[in-house]
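The block underneath contains the structure these notes are about, expressed in structure tokens.
Apart from one protein chain that is not included, each protein chain of the complex appears where it belongs.
Showing subunit A:
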């Protein structure tokens, strides 16, 4: 029983890492094993606070014996326990450190995954911090040329921005997703991202930005030829004409139904504001009436 008592294990491990007259160098290898055993014992006993500390020390030990992969794993365990304890600042810190340790191993994918897990843990409690973690996770994959693996992260970050009602930021992030999709020839995702950005602008009742975004995106051949482009064009036409029924009909179309669920929710709520201001004057739009007798 004494061997499985986590407090004794921790004390023993601490003794092994401290220097004294008889011990001139810390025995991290033995200490790390003891820290791991103590951490698991604490976790079984549901003493999460001490388990978190033990995992942190175990991670330090693994780092000292040049095993960053295991160190990162322990950091993630500590992060998960910090989440259970509701210590949100520590959650972000632990997952960031885990990510750094994975990068030391030269593994960008697990590093990004660690940040993504941290972001998911913080999404409800600290959405701003979660967005920052998502952004960093995307950046790690972009640097490694693995944009394709970051698509889900871009979508998650967009959802977080929409929850915070930061629609301009959400649209900008969707356009970043478009760039990533363009780099790895994922035309479908690219077109969806652009249509989503236009819908977000329309939901924010920023018709001018939506129009500009559409004109910008129309320079990309892949988008110009797509169903998404046609849908966006119809949306903008309906907005210009102030046709609420058409907008609602378009929001129910299959092109919209194939987008991300967050964007579908926004699209179904369109139009959000008053369309009378957007209606173009007939005097401006209308050209001179056709003369039936004039055949030139």
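Rule of thumb we're sticking to: a contact is a pair of C-beta atoms (placed from the backbone, for glycine too) under 8 Å apart; a residue touches a chain by one contact, two chains touch by 3 or more; residues count from 1.
The working rule: contacts and distances are computed from a predicted model.
> Name the chain not shown, per its UniProt record: "Ras-related protein Rab-2A", "Trafficking protein particle complex subunit 11", "Syntaxin-71 isoform X1" or "Squalene synthase"?
The record for the missing subunit names the protein "Syntaxin-71 isoform X1".
> Have a look at A:115, A:149 or A:162 and name the one touching the chain we're not showing.
Per the contact definition at the top, the residue touching the missing chain is A:149.
> Which of these touches the unseen chain: A:89, A:258 or A:272?
Per the contact definition at the top, the residue touching the missing chain is A:258.
> Which one, A:36, A:56, A:76 or A:211, makes contact with the chain that was left out?
Here the residue in touch with the unshown chain is A:211.
> Which of these touches the unseen chain: A:171, A:195 or A:247?
Counting the whole complex, the residue in contact with the absent chain is A:171.
> For subunit A, which residues touch the unseen chain?
146, 148-149, 151, 168-169, 171-172, 175-176, 178-179, 181-190, 194, 197, 209, 211-220, 224, 227, 230, 232-234, 236-237, 240-241, 254-255, 257-258, 285-287, 289-290
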